[in-house]
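Worksheet for the structure shown next.
Right after this comes subunit A.
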Amino acid sequence: MNPLLMNPAVNAGSAPVATPFFFYFLAGAAVVSGLFVITRRNAVHSALALIVTLLSVAGLYLMLYAPFVAGVQIIAYAGGIMVLFLFVIMLVDIERVSKERQYNRVWPVGLLAACALLALFVSAIVKGRSLLPDRMVQLPESSNTQQIAAALYGEAGRVGQYTFAFEIASLLLLVAILGAVIMTKKKI
Partner candidate 1 sequence: MNILTSYFGSNLPPGNAGNQLWALIYVFIIFAGVAVAVLCMNWIERKALAHFQIRLGPMRVGPHGLLQPFADALKLMLKEDIIPAEADATVFWVAPVIGLLAAFTVYIVIPFGPSQAVTDMNIGILFMLGVSSLGVLGIVTAGWASNSHYPLIGALRSSAQMVSYEVAMGMAIISAIMMTSMNAGGIGTLSMIGIVQAQQQQGIWFIFKFFPLGFIAFAIFAIAMVAETNRAPFDLPEAESELTAGFHTEYSGLRWSLFMLGEYAAMIAVSSIAVTLWLGGWMRPFPNLLNGPAWEFIFSLFPALTFGGLALITFIGTARMPSQSFFRIQRMGLGIFAVLLGFIALLLLLIAVVGHSNDASIAARFREGIDYVYWFIFKVAIFMYLFIWYRATWPRYRFDQLMSVGWKVMLPISLGVLILTAIVGVLIK
Partner candidate 2 sequence: MVEKYKRQYGSGIEAQTYLGQNYFTVDRSLIPDFLRLLRDEEQFDYCVDLTAAHYPKREKQFDAIWILYSFPRNERIRVKTQIADGESLPSSFPLWPTTDWLEREVYDMFGIKFTGHPDMKRILLPDGWKGHPLRKDYDILKQDTEWVQINLGIESGQ
């Protein structure tokens, strides 16, 4: 932990520049590339657009003073999962896939589902407005990682808020990994 960063004067010095611009820029990039993801016929183009989306969202996390989440987003999603996505997509015969009519016939259902989800979001925001804070909470950026650690694992002998849920999730992932190995490996 860099003690210099705890200095409040330092945080005052590093006040963010042009926040609205970056917010709209990143949000716009996320939305536009998100549209590209679903409209491109070429799966690799879609995957690349998805990477842009993920990176934009990582940028938004940074603006929310959640650098750890942003970093993990880049490592896990943009760097790891998307590489594996591309890995698989590259091996698929793209020209043939783009000619196939796979899910195109069910698009009304998809639209319906998307609208329902949108309605859910809107209603949650409208109805739960009283529960949401009306201003962004200003958290100290420098201790973000430590706070996450405290929430997940607890600190100073106290069990963390989400320790149990976190461990359950990791167990689930472990089971998923084993399942994947068993399913793909012909003989173990």
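As a selection rule, all candidates are chains of the complex that A comes from, given by their letters.
Here is the rule we use: a residue touches a chain if its C-beta (ideal position, glycine included) is under 8 Å from a C-beta of that chain, and two chains touch if they have at least 3 such contacts; residues count from 1.
All values derive from a computational prediction rather than experimental measurement.
Chain contacts in this complex place subunit A in touch with candidate 1, from the set 1 or 2.
Against candidate 1, the residues of subunit A that register as touching in their complex are 1-5, 10, 13-15, 17, 42, 44-45, 48, 51, 67-68, 70-72, 74-75, 78-80, 82-84, 86-87, 90-91, 141-142, 144-146.
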